[in-house]
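Some chains have been omitted; the remaining ones sit where they do in the full complex.
Chain nomenclature is as follows: A and B, assigned in order of appearance, with residue numbering initiated at 1 for each chain independently.
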């Protein structure tokens, strides 16, 4: 809520919306809760533009004293986010790969380290980087639709989830489940994801918003300062590991992704996706 | 059992009791099992006096070759221990805060690192520091009374559980459950605590003593030396972390607790407790 540090004379509407190209952000000032709705059809893939917009929007909310929590959800039917945009990783320059990977890192560092309460309202499938977005929140609610799946399935594409995807995953499902799921590149059905703890709760689609709001209210009932320090204590080690190895991680990504064998398998995967349509 | 290292001429009664002000200690020499009963009404809060007595009693037992295991339980109805005594943290001098916090650390270092088998027979509610006492034992049995709750609820009071409370908790319930429970400051019902692994077993109140004795006998059936080395191997990393940062942890506590905002919320909490009576 507005406090003494807010600049004088600033008048706030009860609900503000700032829509960009790919993400719709709505802030309800009465509750202090914002919603970030991914609206980048067909599959909300995490392109460089999407990631840039994501980081800017998140930073705005982080610095907005009227905002204490964010709900992430999709405006595209059946898909939460399909993960990293493969076209950004295929046939581009080294500089582009570096810029793209830095944006992926930035997204995770801001989201996993956010001081706000973050709730993923997963209303569609969420493979790879899409799963990472959900994993980085404080709480995950998923629609109990047997057609929706979620998981870090990188291995299926012949690529490897980076160590910080892995660390985030291990923190949630434990070492054994992560080892098996990552090696098999498993996409888990909603009910399986719930069983292994990848998501915290399942709801019917029509109850999702209501449930997300209720969970958010429960988390916001806690004093911000103590909750933020506790969250930081739990996540700092894993965040620090990427911060300490950020450039190295970018170099690793570039040298891996620019291999001809990897480029070839990504091209084949894109062909397959095109034919599916 | 008495061995060659015991000083000659020492005659031992089959059961010795040494009661101090706040803790009743009984040692059954036939089984080698001591019981430490908290009797500091109204709520067995961990005051400086209580902690000092706790450490002295535990050290005595640790050095007593007739003692191989300790059962911790409460002589106060409905409460195991209410945790750190807030009056020790409110309106006192820096020196007092330092002395108090060192005593809290000492209690945990001795209990979590004890060579004896330690069983918590949790016969009442056990928030915050009371929960830590239970978490630091080798095994936790709780009375299945829906009115009894247990958890590290510091965040509810606007304060933050120290990193070694967190480490102890993570070692038992895993990273994800700990992250959520600590951020929400959750107090878990007995059945919920059992479900998340915070306690190992639930029993009806009248079976508690019998069950604790049976569990103790099972653990004492193992050769002490191998069991102790194994226990140390499992807990050393977490114990060493506090030992390495002990003074820093005291300074952190002092600077946090002496903040006016924290003092104010602790005073409000104490007022609330008084009105409840």
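The definition used in the following text is that a residue touches a chain if its C-beta (ideal position, glycine included) is under 8 Å from a C-beta of that chain, and two chains touch if they have at least 3 such contacts.
Just so it is clear, the model here is predicted, and its values are computed rather than measured.
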Practice task
Of the identical chains, 2 are shown; go ahead and state how many the full complex includes.
Solution key: 3
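Just so it is clear, only the chains that are shown with their structure count from here on.
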Fill in the blank from the handout: Here chain A maps onto chain B under a C-alpha rotation whose angle in degrees, rounded to the nearest 5, is 120
Practice task
Quick one: report the Å distance separating chain A from chain B, using the average Cα coordinate of each chain.
Solution key: 39
Completion exercise
Contacts from chain B onto chain A in the complex sit at residues 154-161, 163, 166, 174-176, 178-180, 182-185, 265
Handout entry: Residues of chain A that touch chain B when the two form their complex
Key = 138-139, 170-174, 197, 200, 218-219, 222-223, 225-227, 229-231, 233-235
